[in-house]
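Missing here is one protein chain; the remaining ones are kept as they sit in the complex.
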Amino acid sequence: MKRLYPYLTGGITEDWTDYLLAYQQAGADAIEIGLPFSDPMLDGTTIQQASDRALRRGTTIDAILADLAAVRDRISVPLFAMTYANLVFRDGPEVFCRRLAEAGVSGLIVPDVPVDEADGLSSAAEAAGVDLVLLAAPVTPPERLAEIAARSRGFVYAVSVLGTTGERDELAGTAAPLAARIKAVTDLPVLIGFGISRPEHATAAARAGDGVVVASTLMRRVLDGATPGELLDDVAALRAAVDQADQEVPADHAHAEVSGDRG
Amino acid sequence: MKRLYPYLTGGITEDWTDYLLAYQQAGADAIEIGLPFSDPMLDGTTIQQASDRALRRGTTIDAILADLAAVRDRISVPLFAMTYANLVFRDGPEVFCRRLAEAGVSGLIVPDVPVDEADGLSSAAEAAGVDLVLLAAPVTPPERLAEIAARSRGFVYAVSVLGTTGERDELAGTAAPLAARIKAVTDLPVLIGFGISRPEHATAAARAGDGVVVASTLMRRVLDGATPGELLDDVAALRAAVDQADQEVPADHAHAEVSGDRG
Amino acid sequence: GRFGDFGGRYVPESLVPACAALETAFREAWADATFHERLAELRSVYAGRPTALTPAATLSADLGITLMLKREDLAHTGSHKINNVLGQALLAQRMGKTRLIAETGAGQHGVATATAAALFGMRATIYMGERDMARQRLNVFRMELLGAEVIPVTAGSRTLKDATNEAMRGWVAAVEEAHFCLGSAAGPHPYPWLVRQFQRVIGEEARAQAAIQPDVVVACVGGGSNAAGTFAGFADTRARLVGVEAAGGAAMTHGRPGVVHGYRSMLLQDEQGQILEAESISAGLDYPGIGPEHAHLGAIGRAEYVTVTDDEAVAALRHLARAEGIICALESAHAVAWVLRAAGTPELPAGSTVLLTLSGRGDKDMATLAGVTE
Partner (left out) sequence: GRFGDFGGRYVPESLVPACAALETAFREAWADATFHERLAELRSVYAGRPTALTPAATLSADLGITLMLKREDLAHTGSHKINNVLGQALLAQRMGKTRLIAETGAGQHGVATATAAALFGMRATIYMGERDMARQRLNVFRMELLGAEVIPVTAGSRTLKDATNEAMRGWVAAVEEAHFCLGSAAGPHPYPWLVRQFQRVIGEEARAQAAIQPDVVVACVGGGSNAAGTFAGFADTRARLVGVEAAGGAAMTHGRPGVVHGYRSMLLQDEQGQILEAESISAGLDYPGIGPEHAHLGAIGRAEYVTVTDDEAVAALRHLARAEGIICALESAHAVAWVLRAAGTPELPAGSTVLLTLSGRGDKDMATLAGVTE
């Protein structure tokens, strides 16, 4: 089954956990929760705005984790935290990972901690029982890709494009070849993220990998005031798009389709 | 008899020659006529403004000399032109001096042609029958002073002060010693100019030399709109002040008085 | 790029190969005599090096010390920034890059980068906070005149911190054709090291020029490239090394360890780990981080870091102008201010010989200063 991991910026609204429940109800296989940082270097405008809004609301990691703990018994899908190194290292990775685990977060994605800098965080995550997900990019060379795949836990995050998060008109041609390269060196699921903006992107990406992470396109809706109910519909549409990939096409066809120029 | 040479900027008003007649009527011994130049380096604010106004009226040397020719038969006192080198050299000093003489101007003062640069002008003036008046300053060294005195014609112009023309609160302490130094080396009349702003200055300066040139204080009045009749009164007052020097005090007393600090 | 506990390469995976390639290229270039020759040639025939070492006669007499000023204000484009960009542009050319991307605060590094791009026939894209663009309109104009594209950054505080984020984002998106020409001794490995190597010409020249070896070497520190370059020339001497921070941007003095812009160092941050905005009158010191080498030099006690207020810096700029006829940058004025304050105290005893780097000229700050004065 192809996977769908929608993203939500923690603390974006007072009742932000309602969106989590909606995501789950719409068929999310797991949810990525952004812990907002003042300087989100890898994020495009949408996620920057979402982080800013959450921080201006006065949200903190403590508050987000407390909110999560409060809905913990209603959430059955895995939760991944996505944030930046400075928040992870603020009180040390051990403390940070333990707090995640205590709040029911089972995975962690830190885009500015590449594999070379991941030693301490990796052990801390493992000790706390948290999966440290590593990212691979189209420019990652083969040997390094193998190392990333080997050290990643939970899944491998395939960054589809050279660029930041953000809505795009089409899925990058680099997405499918990267997913294929990663799948060749690991049995972990490979999820494709960055720029999955429309259901057809999700279908195409899901064909190439094991599923998709969708962030900016959803957060754009949240920023524009869409309700959890409306987001439920959005995620349901993505769910259907992802499932379509599962049903229709053998993997090597899919590969051919998304890697071509779709102008 | 002590002399009074009042100054008027040529072409300052439409009927500027009326001021000449007033000056003469009030007892001027000679009149200095400024031929306005765009860059009157040695003149203070008042004469600058007067030159500017005359030039903005569109006056020219030709126009001024034509105006003079028109009143020539009513003027009996000598006329000295005062102007700057560029106007003198524009068509060559010969042409310039001849034009002066033709208009009835008998003398010429060019403050930016010091004795060292005066050769050509000196011969041209002499050929045209125009007296080239040279200036001496408080800083002029003795040998040079003797040369200036020897080469000056008509009178020697003693620049009373290190500074430009312009009204001042008191007569400079440098005036009388300079006049005395010049008188020691020449039989020409020595007229003191620059900063003779009040009748009492005129009295003191006339005691030290053979007379005074008065310019800015009169031009201030003209600029402020005083009529020829009013200027007649001003010049008459100066006349009285100058005459007072003649009557009262022997020359060496005068010298002592003006050279002291008059606080 | 690693200095004890500090430095590192905390960047998105998309940038790791580019950083690695840059490191390799730099190592090769640095070992290549031809590269050094070309760099030396550019410094000499183009950038105006060596810059003068000026004895500050009046100040020395007034303060009872011997003060020498290393005059980066005389370098082409008006600051030490040119040293770094010429090196990086030469390196980028060697790597086959056709475009330079840079962040800028006051615009000095942006102007320097635009200059190098023009000289090398490359495109330049300069990210600058919208607020800084408004404050430094003439530097924006200079960059555009040099053919650079200046991109306004509207995120966050709209200053250098945000411009740096945006430049790195821009680099992520153009990593194959573009070289990120980072302006300070900060950022991911190899930048802090590479920038310091390109700036060490300051310290090395000064050391060779100084008739008496200094007891104290002082420079202002924002990200810290002029200080790093100056200190590098005296690292193996007994000279005290003093870095002067802006009181409102004193990452070393008031910060704590953290990670931003790809490196681990001392950072101004709140209890939550959110990066704080710096507040300095000097745009070049208006930055919440400090180069990792400084964090290390401070940690091991090899260098000292002190702070100076906006008011002290403004007064020092005026004092230097009147005493020596040199209008230095507000950044550099921080170093001057410390000397003025410390001279004759146990911090800087009478009789000391002091070498101070004037990182740049003050023309860019006249509008700011006129505002303060009026």
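Each chain gets a letter, A, B and C, in the order it is written, and its residues are counted from 1.
Please note the rule applied: contacts are C-beta pairs under 8 Å (C-beta built on N, C-alpha and C of every residue); 3 or more make two chains touch, one makes a residue touch a chain.
This is a predicted model, so every value here is computed, not measured.
K.L.:
Could you run through the displayed chains and say which ones the absent chain touches?
P.N.:
Looking at the entire complex, the absent chain's contacts are B, C.
K.L.:
Going by the contact rule already stated, which one of C:P17, C:G48 or C:G344 would touch the omitted chain in the full complex?
P.N.:
C:G48
K.L.:
Which of these touches the unseen chain: C:R142, C:H189 or C:H334?
P.N.:
Looking across C:R142, C:H189 or C:H334, the contact with the absent chain belongs to C:R142.
K.L.:
In the complete assembly, which of B:V159, B:A175 or B:A205 touches the absent chain?
P.N.:
Touching the chain that is not displayed is residue B:V159.
K.L.:
Using the definition of touch stated at the top, determine which of C:A25, C:I65 or C:A114 touches the missing chain.
P.N.:
The single option touching the absent chain is C:A114.
K.L.:
From the list B:Q25, B:S38 or B:T227, which touches the chain that is not on show?
P.N.:
B:S38
K.L.:
So which bits of subunit B touch the chain we can't see?
P.N.:
37-42, 44-45, 48, 52, 55, 60-61, 84-87, 89-90, 111-117, 134-141, 144, 148, 159, 162-164
K.L.:
Using the document's contact rule, name the residues of subunit C that touch the chain not shown here.
P.N.:
Residues 44-48, 51-55, 58, 71, 73-76, 78, 114-119, 121, 137-138, 141-142, 145-147, 317-318, 321-327, 363, 366-367, 369-370 of subunit C touch the chain that is not shown.
Keep this in mind: only the chains that are shown with their structure count from here on.
K.L.:
Would you identify the chain whose C-alpha centroid lies closest to the centroid of all protein C-alpha atoms displayed?
P.N.:
C
K.L.:
Measure off the straight-line distance from the CA centroid of subunit B to the CA centroid of subunit C, and report it in whole Å.
P.N.:
Once rounded, the distance between the two centres reads 65 Å.
K.L.:
In whole angstrom, what separates the CA-based centres of subunit A and subunit B?
P.N.:
Computed from C-alpha means, the inter-chain centre distance equals 95 Å.
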